[in-house]
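Could you have a look at this structure, given as structure tokens, before my questions?
Apart from one protein chain that is not included, each protein chain of the complex appears where it belongs.
So that you can tell them apart, the chains are marked A and B in the order they are listed, and the count of residues begins at 1 in each.
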């Protein structure tokens, strides 16, 4: 087991969580009143954890950089939330959800955690309905389900295209209820800048009030980090502009191991980059791949002509198009998992077949679906000899009913009508499976420091399935962490309030102040965004959808050089003692510049291809990912030792006792 | 400058006064709606009587006489009506002040109200003020002389004088024009106010759109009727 103790309970898989809850140390209700907990981040995981902890009786302080807890980026999740309810009676079960998730993660996740996730998934739906979350329903009044990629059942609950929003507002409501009771003190527009350890335990944080610039000390008996993923490392991503790794990275620097940093999900269907000014990428839901066919021109000269605006995609006949997913993966076609679809798009564009100005886009074409639905509709409406125009109009109606809001969003951004001309899409960074290493209790390697939701590494292995992020966030927050944290806190019933007037807090605050001062002292050559964009380019080109040893080594060197340049030459205007968005960004980018290097190092170390991590050296003759279970069936957990290049790797061997390891095939 | 100072003194005072009287904003809104509806109802009744001045002069005289001398009308309904007008006006004015204060100390440099709401709905204060001014004239024309006739001096009851007095008032063109302008503004006031009162009272069911249509028709038809009556009397003076 080495230094990493995953604390997985003994016993059969299905009984582990129940047994664990039966034997874990708890804190009695009277004592909970004397214990404080800090929760950083108020998305699905943080919001739900804070609400439940407060409800159990702990005194909770929440922190978020947004102006309201309701704005955490969980809100942007579109598709849905998985749960093994088996309401559809299609053979779903806890085991099947567990199995799909482990397989989808390409066998790089911890069995026991995933099983627990599947087990509590059903509670999520009950809980959210009780809170008044307006899930989609059928005419009979019962909950509706849809199906998602990579699975054989219908288990995804949804609220139109805004499931994340509705679930987050549910957690926000639960949070508000506890704020009203005085059990939660909410700190909005606050950013955690450091973790404070006392006697080796996490006992508080240093935070900056983003409105006044004040540096504040907050103490507690435990600290929960639910601060989301670090995809903004790539500058362009589907993340919110403010998403950052600071809290997790600060904890890492204080001793929390960072796991699998290179496991990043690149979502295949996003709106392509339109120019250098671009600040953000927008996702088009995975559900579009049910009806859209993905293609590029067969001939290079056609692609060239399209890029130059001399040719329109609609002018190319069937024979002149290359439906490359259908060609390469006849069994799954356009519905291959996200990592596979993304790589295939990149392969075609790299070969010169890209279809927009920048050459980085492929078509997602609905014309076949429009005609198919149109014909069906014409027949069912009793029109036997409908002409093409009528059929097309009818088909467009059907497509509009299914995807209307997505099509409208596309048209707003791209200014093209996707009913008439194929959509252009390209992969974009969407989710990070890696994160702080946690044990079965969701505790990091720092005692008292916990991590929940996307911020931890625990459940998705090397690739996450659609609609599982919301499930994990709420499972961690509502049903797991509030109980497992008792195991640690049971030792603290006599500790009493933690003072902030100690040497440890002095040291942490000084560290924070020095760092801010240093950021403000840059020579002022370039703005923060300049560095962020440069970092993003390195990450995207060398640590993106496919990686190789040479590129990764170059990335490591380039990022280190960029980091040095940043600290020397960054320009942060304004004052640290007031609202200062450039200073906020500078602190975040500074941490990305360290994480980026560790990311590349992790990718370089992992000499195999699995899930979202594709190493060009490790592929089958057909260009598919080649996993190496013999040598890499482990979680990489990195220990901070100063510079990222000095980070030390610890391995948590993954044991598969209930699932047989297989090669994923979608042919 | 003066206005700002006026706000700074009056608004807190007004807010305190209002919150002492009526606790919530929704309650204040319902007072506006109910008093407004009451006035709308009165308007309809007034209109019916006025119609008779054109089509049945004798009925007009006898109904007017009834209204003028029936104790229930005079001592109960009339004060309620006046109270209704006062409440509607005072509350409306106070709400307007409070609403302006809710924007805060700095106003928009550019505010495109017309982009998202009708002129009528945004300027109820203006249409209301015109209607109020008209009420002043109307009282001066009819109510004060009537009160003077009945309660000051030794005048006998005369059930046949009403029509002639009324028609006589419309002889000057200026008064007729003023009446017409006022009724146009009244129509505008009602166009927003009448339908709005149902929204305020929370009417939200399958009849909502029918109610809306009815209020629109009413808001135009009744003032238009008043206008036509005024024009009719102007064109048909009673000469002896």
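Throughout what follows, contacts are C-beta pairs under 8 Å (C-beta built on N, C-alpha and C of every residue); 3 or more make two chains touch, one makes a residue touch a chain.
Methods note: contacts and distances are computed from a predicted model.
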The chain dropped from view, which UniProt name applies: "Succinate dehydrogenase/fumarate reductase iron-sulfur subunit", "Amino acid ABC transporter ATP-binding protein (PAAT family)", "Sulfate transport system permease protein CysW" or "Electron transfer flavoprotein subunit beta"? "Succinate dehydrogenase/fumarate reductase iron-sulfur subunit"
Hidden-chain contact residue, picked from the options B:70, B:118 or B:213: B:118
Which listed residue (A:120, A:207 or A:604) would be found touching the missing chain in the intact complex? A:120
Just name the one of B:104, B:136 or B:156 that touches the chain not displayed here. B:104
Tell me which residue among A:13, A:117, A:179 or A:296 touches the hidden chain in the full complex. A:179
Even though one chain is hidden, which residues of chain A still touch it in the full complex? 48, 51-52, 55, 66-71, 73, 75-76, 85, 87, 120, 123-143, 159-160, 162, 165-166, 169, 172-174, 176-177, 179-180, 186, 188, 211, 238, 240-242, 274-275, 277-280, 282-283, 409, 412-413, 415, 478-479, 524, 527, 529, 571, 573-574, 578-579, 581-582
Omitted-chain footprint on chain B covers residues 24-30, 95, 98-113, 115-118, 121-122, 124, 192, 196, 199-204, 208
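In this text, only the chains that are shown with their structure count from here on.
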Whole-Å distance, chain A centre to chain B centre, using C-alpha means? 61
